[in-house]
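Structure incoming, see below.
Apart from one protein chain that is not included, each protein chain of the complex appears where it belongs.
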Amino acid sequence: MITTPIGIAIVGFGYWGPNLVRNVVEHPEFRLLGLCELDQVRGSHFAARHPGVRVAPDLEQLLLDPRIQAVAIATPPRTHHELARQALRAGKHVLVEKPLASSVDQADELIELAERQRLVLMPGHTFVYSPAVNKVRELIRSGEVGEVYFITSSRMNLGLYQPDGVISDLAPHDLSILLYWLERPLARVSAAAQSIFQLGVPETAFLTVSFAGGATANVQVSWLAPRKLRQMVVVGSRRMISYEDTSSDEAVRIYDRGLDFCQAQAPATFGEYQLTYRSGDIVVPRIEAVEPLSLELEDFARAIRYHAEPRSNSALGREIVRAIEAAHASMERAGEPIELAIGSHPDQSRERALVDRSAPAAVSC
Amino acid sequence: MITTPIGIAIVGFGYWGPNLVRNVVEHPEFRLLGLCELDQVRGSHFAARHPGVRVAPDLEQLLLDPRIQAVAIATPPRTHHELARQALRAGKHVLVEKPLASSVDQADELIELAERQRLVLMPGHTFVYSPAVNKVRELIRSGEVGEVYFITSSRMNLGLYQPDGVISDLAPHDLSILLYWLERPLARVSAAAQSIFQLGVPETAFLTVSFAGGATANVQVSWLAPRKLRQMVVVGSRRMISYEDTSSDEAVRIYDRGLDFCQAQAPATFGEYQLTYRSGDIVVPRIEAVEPLSLELEDFARAIRYHAEPRSNSALGREIVRAIEAAHASMERAGEPIELAIGSHPDQSRERALVDRSAPAAVSC
Amino acid sequence: MITTPIGIAIVGFGYWGPNLVRNVVEHPEFRLLGLCELDQVRGSHFAARHPGVRVAPDLEQLLLDPRIQAVAIATPPRTHHELARQALRAGKHVLVEKPLASSVDQADELIELAERQRLVLMPGHTFVYSPAVNKVRELIRSGEVGEVYFITSSRMNLGLYQPDGVISDLAPHDLSILLYWLERPLARVSAAAQSIFQLGVPETAFLTVSFAGGATANVQVSWLAPRKLRQMVVVGSRRMISYEDTSSDEAVRIYDRGLDFCQAQAPATFGEYQLTYRSGDIVVPRIEAVEPLSLELEDFARAIRYHAEPRSNSALGREIVRAIEAAHASMERAGEPIELAIGSHPDQSRERALVDRSAPAAVSC
Partner (left out) sequence: MITTPIGIAIVGFGYWGPNLVRNVVEHPEFRLLGLCELDQVRGSHFAARHPGVRVAPDLEQLLLDPRIQAVAIATPPRTHHELARQALRAGKHVLVEKPLASSVDQADELIELAERQRLVLMPGHTFVYSPAVNKVRELIRSGEVGEVYFITSSRMNLGLYQPDGVISDLAPHDLSILLYWLERPLARVSAAAQSIFQLGVPETAFLTVSFAGGATANVQVSWLAPRKLRQMVVVGSRRMISYEDTSSDEAVRIYDRGLDFCQAQAPATFGEYQLTYRSGDIVVPRIEAVEPLSLELEDFARAIRYHAEPRSNSALGREIVRAIEAAHASMERAGEPIELAIGSHPDQSRERALVDRSAPAAVSC
């Protein structure tokens, strides 16, 4: 039996929208039925190439169409909450670009709305569908990396200036990857940010993020760097992993070198720790070449058809909104660290989903 | 007229000492007369190859020798203050490895001691003699970089475990380079650190350092990373510079690409900023191949002979001790930022030496 | 006044055909009217996405359509001559993938046919439209490189096995670039080739190519290398250039380092040459990001509309066929060098077009 494709409308044909359109058109699970775009030039540019798709400047018109079962929102962050709410109220499944909303309260409202109507609400954290990101996750999960000590991340590029600032714009990528890799809730966030051109709109920020159980991350995000840099380093007790998003062919490198600290039999004073240096090979694993957005759409379809939880789910989206909110609070207090209560959400199971983490590999001597 | 070489003794023949010995022996300005080394095996290993040099386990013995005019100290940080004090009291010029001392109070004591006796007290911030570091400084000074927005630094490697922790061990390198490049005093420091193996001895730390006048730096230091990483990125209004210490031949890269923000005639609301992307060449300037330590010794000799201020002077050394102290204080308060009073030192001229900075290049449209 | 797009048919929808289709569809100068494809599966795959385009397994049918003014041929090399002849006889302008034909005789027949009917016959040497290749050409033309001493080229990749062998498949790329850069006729070709899997079908070959006036090139081509390698190095009296096709962002690097040989006043014996080493910067020039195939189609359109000579013209295509023929002859004689007569073609002006080369920059001391 062949299933009917899911009727979908896309909201926003700006920076990310065309990627969504291209992937939706090519995806057998979806049928593109509508585009909502305020800008007339963009709208008619789209219309010329997609004669069968209805183009409207207003979402409400499209929501009336009963063939449209799902809506994908690719508009500026400030509009996510309002547009997602409209779509959910109209009984549509929603895929919304990151971040899910501008505040935890807004996110909770959307989550509740979706749950009440048994609709899918999925934030578009595309990186959790990246084959390279998943390769690193496997290496962490399997114990190959050992206990993760710390992670550094640099995400810099000449960026589009957006009123929400670079933390809202870029840090959700790092946070989604970190949460997906570590599978632990956030414990503490601090952020030092810099605004050169417009007061209160940071273009550069340095975040320090602590996770329950001890791992720490340092995240550098900036719109001002002329060289594209998307580099993460995971340092664990057994191995180090580097991951560069820009290098397609050799994105992940596994360093089988490390430092073993072994406690001597009867440790009394400092210096009784023995150091053993391991010095081994580097492995560059083969990474499958699949477009993450295509896998994300597949997961969205699966979630709609089977009422399944997508990999990029609303609990993850909410946790990231919570971190962004805390980062902004820290930024305003000149970098003071903000503690994040674990299990703050009424539905504790959401937090738990993030915590089921196998015990870290012990350091053996 | 040929000048007589300066008689010198070296204290410590551990990790850095052999480098000092090799450079002193080859340097025409110095004559190595003594080595102080507690460890008998190391001492006799040295003695076998340097028959003319006196080896003693105790510094006092060597200080009695009137031919020894200068002492170079390459021992663990905790011993710097005591050994430097001993040498200064005996009327010797002192070159001491970084950091100058373990606290600002200790540093001030040494500085006063040296000034009273008109002796050279020089901390060994070797990086300020690195041709690549000086190339970047020229590019900043000449206005080519424009206004420096921010600097990131990653200094990671499998490290020797030292009781003073990674901040004392590695961050002085970053701080000396940052202060030497920016020529402005520090304004604020925060540090999030991680101790896995011994409570209170951080192996990894993330520092955020703000400078008077607005530039910010993010510094990642760690002993736990199996891949050597010594990478700094300077982002300015005109150009970006990357500097990698490990890549000898192409250490410095200048990116003539950037983002110009130009205010429209009558800016009223957000969005009236116009963005202009410049997209230009990358230049890898030729860097002279000279060993920094050799230049450092030359500067030490010059300072002794002409009562001149060395490039790596005690004011720089003290500022770095102050920053390390503040970083440790922040670390103990879970990363809370510590404000650093500008001009806190009794002798204001020291601070001033750091501030004479030419006005940043304006952003022209 | 708006010009009507040129009606075009594409022959072959295998490896290269889809690239042609995509570029033709997006190009305002052309209108895709027909596709000729023997394979029914490929043909119907195409038809499903391009409802307005006529699909036929036979070229003759399409050639009858008077709206089709031009034909682009993307079939295996062995079929080029026959298909191009058919199209030219039907009065169509022809763009044919490299190589132009399988022999010089075939090439001459096509050239004559096209000239008689004043039709464009253009071989698809796409690399001469590559912005990076053109950047290197500028550097040679302007005298910045100085006299070109030699060029090396490695073009390796896991390849599609074709009955014509790797020399016909890959070397035309190197030869087109070399001829375009040096602007001199070929003087001598030798080729050592290796056939592992099928007698007489080389998968790997090493060519040495000498040009009139002294420059030499060494070309390594192989289908058997698992790492993609497309690297050329130009060594001249003033500068060295490296060009890597796979690295998009830093494709061209200019090394301002070199060796100057200066003759002493009265050179009598060896050793009176003085060596001066220049040691300078490396520059990575900005290269425009434009798809070469799009520029190639633009040039095809221009040639059709204005009876202009395209950059990738039939004289270039013929010279490459001549070189491939010679390489195969050398290969069969175990690598014996084959002399190529300069000006062997009846129409001498064709050769001349390749020779108008400004005098090499003298080596000054």
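Letters A, B and C mark the chains as written, and numbering starts fresh at 1 in each.
Operating definition for what follows: contacts are C-beta pairs under 8 Å (C-beta built on N, C-alpha and C of every residue); 3 or more make two chains touch, one makes a residue touch a chain.
Note that the coordinates shown come from a computational prediction; the quantities given were computed from them, not determined experimentally.
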{"item": "Visible chains in contact with the missing one", "value": "A, C"}
{"item": "Of C:S103, C:Q117 or C:T152, the one touching the omitted chain in the full complex", "value": "C:T152"}
{"item": "Contact partner of the left-out chain, one of C:L224, C:A329 or C:I342", "value": "C:L224"}
{"item": "Identified contact with the non-displayed chain, of C:N19, C:S44 or C:Q198", "value": "C:Q198"}
{"item": "Chain not shown, touching residues in chain A", "value": "250, 257, 279-286"}
{"item": "Where the missing chain touches chain C, by residue", "value": "149-150, 152, 154, 156, 158, 161, 163, 188, 190, 192, 194, 196-198, 201, 203-204, 206, 208, 210, 214, 216, 218, 220, 222-227, 229, 233, 235, 239-240, 242, 255, 257-259, 261, 270, 273, 275, 277, 334-337"}
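Keep this in mind: only the chains that are shown with their structure count from here on.
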{"item": "Touching chain A and also chain B, the following chains", "value": "none"}
{"item": "Centre-to-centre distance between chain B and chain A (centres being mean Cα positions), rounded to whole Å", "value": "38"}
{"item": "Interchain centroid distance [CA atoms averaged], chain A/chain C, Å", "value": "44"}
{"item": "Whole-Å gap separating chain B and chain C, where each centre is the average of the chain's CA atoms", "value": "54"}
{"item": "Interface hub residues of chain B, defined as touching at least two other chains", "value": "257"}
